[in-house]
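Removed: one protein chain of the complex. Kept in place: all other protein chains.
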Amino acid sequence: MADTKRRSVIKLAGSAAAVASTGMAGILASGRTPAYAQQKTVHWLRWVDFVPASDALLKKELIPQAEKELGMKITLETVNGNDLQPRTTAAIQSGTGPDIIMAFNNYTYIYQNSVVDVSDVALEIDKNEGGIYKYCKSFCSDGKMYMSVPWVVPGGMVAYRKSWFAEEGANKFPDTWDEYRALGKKLKAKGRPIGQTLGHTFGDAPGFTYPLMWSFGGKEVEADGKTVAINSKETLESVKFMTAFWKEAHDEGGLAWDDTNNNRAFLSGTISSTLNGASIYIETLRKPDQYKTEKGTPMKDDILHSPLPKGPAGQFGFHLMQSDMLMKYSKNQDAAKQFLRWIHAEKNYEKWFVSQKGYGTPCTAKWESHPIWNADPVLAPFKVAARLGQAPGYAGLPNGKAAEALSKYIVTDMYAKAVQGMAPEDSVKWAESELKKIYSA
Amino acid sequence: MIEGSLLRRWTFYYIPLIVFVLVLLFPFYWMVITSFRPDGELYRPWNAPNYNPFWTSFPTIEHFTYLFEETDFGQWMMNTMFIATTATLISLFCGVLAGYALARLNFPWAGSLGTVIFITYLVPQTLLFIPLAEIIRDFKLGDTPWSLILTYPTFLIPFCTWLMMGYFKAIPKELEECARIDGASRWKAMVYIIIPCAVPGILSAGIIAFTLSWNEFIYALVFLSSPEQKTVPVGVTSELIRGDVFFWGSLMAGALLGSVPVAIVYSFFVEHYVSGLTGSVKG
Partner (left out) sequence: MTVTAVPGVAEARRPVPRLRALEDERWLAMVLLAPTAILLGLFIAYPFAEGVYLALSSAVVGDPGHFVGLKNFYKIWNDSIFRTAVWNTFWYTGVTTVFKLALGLWLAMLLNRHFKGKALVRAFILLPFIIPTVLSTFAWKWMFDPTFSVINWTLFHLGFITQRINWLGDPDLAMTSIIVVNIWRGVPFFAISLLAGLQTISPELNEAAAIDGARPWNRFWYITWPLLLPVTMVVMLFSVIQTFADFQLVYVMTGGGPANATHLFATYAYQIGIGTGLLSQGAAISLAMFPFLFLIVVVQLLYIRRVETR
């Protein structure tokens, strides 16, 4: 009701130039201030950043700066990452909500029908920054148009306790899964298990299970994008491996973990290594006095990162992809695009990127040469996350079907079920039937 | 009285009672204690030595200040109060009128209408929330408190009606007949005589409706999205479970404060709440 009144006022005020009297009369009659005094507003929905400093930077510096320079009111809202999807659906269903919403991975395909084509913004970035990585492009564009503007790739690496690994004779991170498993066994015997979530969480669980499957040679579908190929010898091998690996080397509470439990477990010294973004390390940098090892030394000096180990079929990584969607129901699309361009402008984006301290890898090649990667060698492995990642839906495209499979946690559940006692053959068959339902629909 | 020795009394009576009370109230104690403990004390693993979780030597209000400074908690409290109060008033209005009609008026379909209202109580919110979201959108109520104020009565009215029916039935017909003999219209009789007699019932229904509104979750979760529109349960769930920074302290602080209004209202009207609850069950 207020909306229609405002809209009619804007319409009237807009025609004021042509018919001044009607415009003025309209404004006076409605008793509202004229349209040009109305501010444009943009509502941006993001996840709660695992690097609090970045959120603080956005809220306290970048957003106010944008408001001033662009002359619009910008609201930044952050929610727990796992709530982004339901929020998005609810917003689309109720026809109102944030103008720009962050999307994870290829969820962009799920919302394909409800977003605005942002190719203009994305292609500008592509041109100015030396090209968007293929990995990122596959999530944001379906080949015809960009459904979202790539934002950043929080890389996932294994964070591990250097001293504890050294005590077991490992002076660098194990190369292969078998070596990792043997090492993990020794560590768990000392009460220092590996920590990994197999729960329904958007980051650490798929970030582990998909590369695990790929490194053994398993895959969801064939290259034709239709034939479900998960029920293979290779996948079965990986499931069998994981079942044993879990019992021997993992903290078995991991089934119930979300993306934050492993952080807390690591920081309180109950696990020795875990796949995670750089947030564990960054947290120890933030509060060096609070996080100490059992010997009393600062924990930040005892953490190193490494990619996941190699399997028989190679070494893979699946890193979270974050991009921004502009929603069709938004009434501020132009202002939103303006803002997106502004925040991606080098000098502005750089500030945000630096605050991430290497937690997030930008989506274009240009940023690989940024000095921050050399500042802290512990974070160096994250530099190439976006370049080397592989997308879900392999060997097909990371399209809507892959997105559905990802959001239903089929691959993760395949491992979770096996670990909880289901025969590996059965869990693989289960995954196959679930995938078939999606890919044949 | 329980016959028998002191020992018997203790084993069969006092001890079970104490255990019940402890178990029922311990989580609240835990809530309180956690809200006041500093982060350093909170995050010590369950088997760490020298660690007493049941008390703190360094109480702090940092969680509460965080709650009010970094989240819209104050706004959520106001929203929830507003929504709960308004929804309760609407439900009471409808419930009192409907209860009166069903209890004291004679008209066809009275019985089946009562049954229909009862049936609607059995349709749970979790069944309707998806299609209701569409309807809310069509009425352009999405992300406004009115989406809840108009939908909460759907589960509050049947309850209020039922409760009021019980109270109305208990008022003797003679009261009304006397009034009407004295010349009052049926309407006047209802408004000036019968309803005032049922005030305890209205109070009970209102309090229960208030606590039920405060307790609602799924509609608020699905229909509201902006942080400043949220109700306390939804806000606490979505904005205090965050990234990697520890927020359990604030979460418990939020849970504690969120429970306070309901607890206060309840504590003033315990008798009414209990009689309302039991009245609805017996009625």
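First chain written, first letter: the chains are A and B, and each begins at residue 1.
Criterion: a contact is a pair of C-beta atoms (placed from the backbone, for glycine too) under 8 Å apart; a residue touches a chain by one contact, two chains touch by 3 or more.
Predicted, not measured: the structure shown is a model, and the values here were computed from it.
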Full-complex contact with the absent chain, from A:Asn261, A:Gln322 or A:Gln390: A:Asn261
Residue among A:His200, A:Lys310 or A:Lys351 that touches the chain left out of view: A:His200
Interface residues of subunit B (partner: the chain not displayed): 1-2, 13, 16-17, 20-21, 23-25, 27-28, 30-31, 34, 42-47, 51, 53-54, 90, 93-95, 97-98, 100-102, 105-110, 113, 116-117, 120, 122-132, 134-135, 150-151, 153-154, 157-158, 161, 185-187, 211, 214-215, 217-218, 222, 232-233, 236-237, 248, 251-252, 254-256, 258-259, 262-263, 266-267, 270, 273-274, 277-278, 281-282
Where the unshown chain meets subunit A, residue by residue: 82, 85-86, 88-90, 92-93, 110-114, 198-200, 252-257, 261, 264-265, 268, 270, 328, 404, 407-408, 412-413, 416-417, 420, 430, 437
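What we mean here is this: only the chains that are shown with their structure count from here on.
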Distance between the centres, which are taken as Cα means, of subunit B and subunit A, whole angstrom: 38
Interface residues, subunit B side, partner subunit A - complex: 40, 43-45, 133-134, 136-137, 140, 142-143, 221-223, 225-227, 238-239, 241-246
Subunit B-facing residues of subunit A, complex: 1, 3, 43, 47-52, 77-81, 83, 86-87, 90-91, 93-98, 259-260, 263-264, 267-270, 279-280, 283, 290
